[in-house]
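A single protein chain has been removed from this complex, and every other one stays in its place.
By written order: A and B. Residues from 1 in each chain.
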Amino acid sequence: MTLLSVENLKKYYYSGVFNKKEIRAVDGVDIEIKSGRTLGLVGGSGCGKTTVARTILRLVEPTDGSIVFDGRDITKLRGREMKNLGREMQIIFQNPETSLNPRMKIYDAILEPLTIHKLCSADEENEKIHRLIEIVNLNKELLFRYPHELSGGQLQRVVIARILSLNPKFIVADEATSMLDPLVQAQILNLMKDLQEKLGISYLFISHDMDVVEWMSDEIAVMDKGKIVDWK
Amino acid sequence: MSLLKIQDLKVYFNARGKTVKANNGIDLEIRENEILGLIGETGCGKSILGRAIVGLLSDNVEIRGKIVYKNEDILDLSEDRLRKIRGKDIGIILQNPSAALNPVLSVGNQISEIYRYHENMGKKEARIRTAKMLEMVGIDPKRMHEYPHQFSGGMKQRVMIAMGLALNPGLLIADEPTKGLDPTTKDKIVDLICELVINRNMSLLLITHDLGVAEKMCDRVAVMYAGEIIEIATIENILSNPQHPYTQDLLNSRPKKGLKPTAGESPSLSSPPAGCKFHPRCRCVIGECPKTHPQMIETENGTSVRCFLYEDN
Partner (left out) sequence: MKKLNDIRNILKEAGNNRMAAIGGAIVILLVLIAILASLLSPHDPFEQKLENRLLNPCFEYPFGTDNLGRCIFSRLIFGTRYSLAIGVVVVGITASVGTTLGIVSGYSRGIIDETLMRIVDIVLAFPGIILALVIAGILGPSFLNVVIAISLTHWPAYTRLVRGITLSLREKEFIEGARALRASNIYIMRRHILPNCINPIIVLATLDIAHAIIFATGLSFLGLGIQPPTPEWGSMLKAGIPYFRISPHLTFFPGTAIMVTVMAFNFLGDGLRDMIDPKINEIILVSE
């Protein structure tokens, strides 16, 4: 079953005041991701892969094209519907050190999505958080620390725990392990794969490391200059 | 022949009331004309070792042991003499070129400054040398008047290489020279450093966490874990016959080997476990491991390893 289908996605940026220059960051991309599967997206820096990710999540508004997620076009969603979309699709960023608010304790960071979406009452929160950190295998001693006291791998686990609290169907991993050490990268990638098996999550896995993408993905799209140039 | 010899180097400093043992008894030898890889994870103390060699650690750091370069112990040298050695005899390419380059000085100025300070060259001469250096690292010398922000990540790294090699040092220390670069650029930088180091008969200490880069460049590799070296071997031996369980795990964590995960986290340098520092994560713990700190042992094929599994040989 197709979970996400992107058609003719375009994102143009304009620069300059008098001599308007058009930059085609994404120039007609078609993608399809099946439920419970992983699509790998590879390409050199500046090829537009990150823009694709952000446009799909509507962190950046597309210039043109349609994004059909779970049977509905999400490019026009507003208000309440848009907020609910947050529970279904999520993102893991490249740099774990800036992915969490430096002034928020880990406990509050994991709790945050639940509060925003009002998914949890005060007496349940403790139990829920402990269950989440168990899933991502994070030591509970870390709950009351600040992000700068954690290592990159631990932070990335926190990010995953936070996202999992919403039970998303689809997660974009934007270079999620490229800043981690090899052993930690292996841990995080295995965790992501386990979660996929258990929870049926679909991934858009973006990386510049072909070997990692091959290991992680069912299908691979290669991007260059805003277009998909090859499928594997 | 050995060019630089480190003996029982200890680097301790205080952070938040705890003693951080960043390097705890390092013995390492860099030979002439060799590329030695220093491999380890974030926070294992490898960059500190690189900085210690060029005397770039701040004053509140306690350093003990010996770092002998051409019969001189670097740790005994005066600040003046050290400044002369740094750059002229031992060059360093610092991590993160965006932070290491001065944003308000043109790239050319930053390189020619080296010549003017170390070799008392005039402006013109320094500029000619700078142009040559830039050309050598593959940057159009016309760009010497541009500023760091006008350069891409790979280009900045090339500038750093030019600065590290400017005075033709006998030993170059490269701290994560490929970090944050995309694969194509990474390959180019690797090729460039290899070519320059080999052509100039220099030695290179390559500090990296990237086994792939080490595989392409190094003759020998030292694996570091929690402030100490746990295995030293030729790159062939490391890849085909790793001895220490940590090294084996490191190799198995590569995508080609199926990204097999190792449980646990690297220990903090302020409170490492007793005995062998890897034992809490190790697959093959034996009775000794949690109790006694293992010594370096030489095995048959010339590999040195800090592990009790090889005690009998």
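Keep this in mind: contacts are C-beta pairs under 8 Å (C-beta built on N, C-alpha and C of every residue); 3 or more make two chains touch, one makes a residue touch a chain.
Note that the coordinates shown come from a computational prediction; the quantities given were computed from them, not determined experimentally.
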Touching the hidden chain, out of A:I116, A:L199 or A:V229, is A:I116
The one residue from A:L4, A:V52, A:I74 or A:L100 touching the chain left out of view is A:L100
Contacting the left-out chain in the complete assembly, out of B:N24, B:S47 or B:T262: B:S47
Residues on chain A that touch the omitted chain in the whole complex? 54, 57, 59, 82-86, 89-91, 93-95, 98-104, 112-113, 116-117, 144, 159, 166
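Just so we're on the same page, only the chains that are shown with their structure count from here on.
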Chain-centre distance (mean CA atoms) for chain A and chain B, in whole Å, is 33
Of chain A, residues touching chain B in the complex: 44-45, 151-154, 179, 181-187, 189-190, 208-212, 214-215
Residues of chain B defined as touching chain A within the complex: 41-43, 153, 180, 182-185, 209-211, 249-250, 252-256, 258-263, 265-266
